[in-house]
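A single protein chain has been removed from this complex, and every other one stays in its place.
All chains are identified by letter, namely A, B and C, in their written order; residue positions are counted from 1 within each chain.
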Amino acid sequence: MVYDADVGASKHVAGALGVPVAASLGELLNSDAIDAVAICTSTDTHVGLLVAAAASGKAIFCEKPISLDLAEVDQALDTVAAGGSRLQIGFNRRFDPAHRAVRDAVAAGTLGSLHLVRISSRDPAPPPIAYIEVSGGIFLDMTSHDIDMARFVTGSEIVEVYARGAVRVDPAIGEAGDLDTAVLTMRHEDGCLTVIDNSRRAAYGYDQRVEAFGEEGMAMSQNPPAHTATVLTARGSHGSALPHFFVERYLPSYILQWEAFCNYARSGGPSPVAAADGRAPLAVGLAAWRSVRESRPVEV
Amino acid sequence: MVYDADVGASKHVAGALGVPVAASLGELLNSDAIDAVAICTSTDTHVGLLVAAAASGKAIFCEKPISLDLAEVDQALDTVAAGGSRLQIGFNRRFDPAHRAVRDAVAAGTLGSLHLVRISSRDPAPPPIAYIEVSGGIFLDMTSHDIDMARFVTGSEIVEVYARGAVRVDPAIGEAGDLDTAVLTMRHEDGCLTVIDNSRRAAYGYDQRVEAFGEEGMAMSQNPPAHTATVLTARGSHGSALPHFFVERYLPSYILQWEAFCNYARSGGPSPVAAADGRAPLAVGLAAWRSVRESRPVEV
Amino acid sequence: MVYDADVGASKHVAGALGVPVAASLGELLNSDAIDAVAICTSTDTHVGLLVAAAASGKAIFCEKPISLDLAEVDQALDTVAAGGSRLQIGFNRRFDPAHRAVRDAVAAGTLGSLHLVRISSRDPAPPPIAYIEVSGGIFLDMTSHDIDMARFVTGSEIVEVYARGAVRVDPAIGEAGDLDTAVLTMRHEDGCLTVIDNSRRAAYGYDQRVEAFGEEGMAMSQNPPAHTATVLTARGSHGSALPHFFVERYLPSYILQWEAFCNYARSGGPSPVAAADGRAPLAVGLAAWRSVRESRPVEV
Partner (left out) sequence: MVYDADVGASKHVAGALGVPVAASLGELLNSDAIDAVAICTSTDTHVGLLVAAAASGKAIFCEKPISLDLAEVDQALDTVAAGGSRLQIGFNRRFDPAHRAVRDAVAAGTLGSLHLVRISSRDPAPPPIAYIEVSGGIFLDMTSHDIDMARFVTGSEIVEVYARGAVRVDPAIGEAGDLDTAVLTMRHEDGCLTVIDNSRRAAYGYDQRVEAFGEEGMAMSQNPPAHTATVLTARGSHGSALPHFFVERYLPSYILQWEAFCNYARSGGPSPVAAADGRAPLAVGLAAWRSVRESRPVEV
């Protein structure tokens, strides 16, 4: 069943697919036919829907970010926790088989104690300026994924962040108060250092790499090419470009994310991506903005 | 709409998905709601269905092999040709983006005139002996895909084949009159040589590689790993295994195959995989069996 | 001809190889048979030898660092400049064919204007503590190579550095006042950001990678494996380890460095690695130490 809190587009899609459309949020949340709800609306509606869903007792999937306001996030998460609902946050990249294999190598102890994590995350093209104006900027709309990845891979909280950014791609991004190129150095509770670099425009496609370096070795996820063919001539070798964007690149992770949510909604256990995982990237992202403004490392 | 010429399994799947099930072949072939038919039944029913479909005037997709009997294939294809129906044969690997990029490098002239083609095609596990007993053996049930690939990549007919095989995987395969390991050397009309190697069992997964070598360069498709993560330790680097089998490996090619068929059924033009492409691999496969039996190169 | 300013070891090697050994520095510097001198002694003797060599008018190769004292470096370089001698500094990695191809892609404009540079540089094992006590620490004895690489690849001076380090490998390194794990974020004059990460111990071998990211694309040098063989089994793929250390990894760059020096000594032109290239990594390295001590970004 679908309830459309936004502009109505999904209602039409749902209708065409034969999915029932709820007349009101209440109808959906009170339906006995439904075990779980997924909040996939625009960011400013998340908190209200989350609180409403928490009251229904259903398992909840909520897209990230929960909100751009940390106090609001805390309140919403407290409400969910008090109600005892199952909650999974939409950090889909945790389900990417390659990034997950990096995390697994860490968790299995193959790399020994961690010393450094490197994350490159570069979009193929910047979003519209209108989006940037309400998104909270690069550290909240883009780096938040990488901050989550750093916590996921290391299993350790971030305690300090230093961020440096630049406007290299498009002056309009700077005029909107945002950055399009950024580097973050973060220190984790366990002493590990993580470096993230971001760009809003990688001419060669969607660049997503994670690397964990520890006392016993290193694990890294690389970019899958669009296909594996290579042409060799006297001028060298030539291979395919990268998949253009997140739908192609992260298709498997989306499928695995929803499988994980279905299992969790049904069987419980620890949340695949817990409430605290929804809060931390916002807290670190806000600290990154402060670091840029004050030109100094900021404690989280 | 579905008509189930086989054991009825697909009827149940269709019902569950809400796809209408035809009570008879005639109902399906006479339905005005249907523009095109896809023959995806077991091999021994192909010719009958093909002839029936040809009479209906609908566009036809037919899985390979059309039949294991060359005379029967010729008769069926003549009937289709006489009726003027559009026909596409199910050689899905032609739509694999990597293999296709190899073909495109040849067709674009990037490699100059072709000298050699190398094809490795190894299944992760042998089929049941019961299948082998009716499949026509390795050259008809497995190598046929590679023979088609050789014709696709070179754009030139095969005029001679020499085949050598062995039973290395399972003696039961030999007892069923088949081989499980094979090497074919083929000569094309334009003088290019193609080497195919096959195995019914690659312990490391589904191995599918195509390589074209010409006067100006070389193009090769490589196996995509299950994921891109690599772990480096003092013992070297460790990467993921290959996707296990054809559904994972060739998912994109199946999607692209059906897109091509839909376009062709609607808009005509040359068949993406024409009638002659359905016949040639059978003719060459039969010649390969003769080559093994007579221990000599055989003209096609 | 060899003059041994150090402990005498090289004198014995030279003798064994039939290379004449000078009885004094003066004999060597006054010899008409000699066109060029190479200063490859321990760091604290560089400045004295450099000044002496400058007076001789011969072309000079000097190992880095020139000195750990910036004022001393400036004085020595002024003397050389005043004398008009040809001077090449020993930053051999500039001659590595892979790193150089990254630089060439930048210089040729293939990547458009640069946004980000990433450099990973990790040694297989830490040096002796006795070395660390006199080396100036990680930023001067190790990162200096990467600082040079950042200037080489971007062609732009470094104007700001923020450094974060940790002792993760060996507490004895910390007790000697040094770090063994470090991340530097640097801003170049042209606005490009460079991130360097260092470790004194990579369990999997000598890890040396350079990556330049710009508006039109990205270029990266990767680690060559010790050999190219891969083994695939049901457990995945297994490849060789990396070459252990700098002699294996950078053999081609050493050969090319000396070819460049011979050409330069004979034919003049711009120095392959000029005096200013010897000074800048020291200035930036000292700023990195200050950044760590004061926990803030430092202007250079």
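Going forward, contacts are C-beta pairs under 8 Å (C-beta built on N, C-alpha and C of every residue); 3 or more make two chains touch, one makes a residue touch a chain.
Note that the coordinates shown come from a computational prediction; the quantities given were computed from them, not determined experimentally.
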#### Entry: Touch partners, limited to displayed chains, of the chain removed from view
A, B, C
#### Entry: Of B:218, B:231 or B:300, the residue in touch with the unshown chain
B:218
### Option from C:221, C:257, C:271 or C:291 whose C-beta touches the chain left out
C:221
### Summary
Listed in rising order, the subunit A residues that touch the chain left out are 203-205, 225, 232-242
### Message
For review purposes, identify every residue of subunit B that touches the missing chain, sorted by number.
### Response
112-113, 115-116, 118, 120, 122, 162, 164, 166, 168-169, 181, 183, 185, 187, 191-193, 195, 197, 199, 201-204, 207, 213, 215-218, 295-297
### Task
With the missing chain put back, which residues of subunit C would touch it? List them for me.
96-99, 101-102, 105, 110-111, 216-224, 226-234, 240
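Just so we're on the same page, only the chains that are shown with their structure count from here on.
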### Task
Report the inter-chain centroid distance for subunit A and subunit B in whole angstrom, where each centroid is the mean of the CA atoms.
41
### Query
In subunit B, which residues are in touch with two or more of the other chains?
232-234, 240
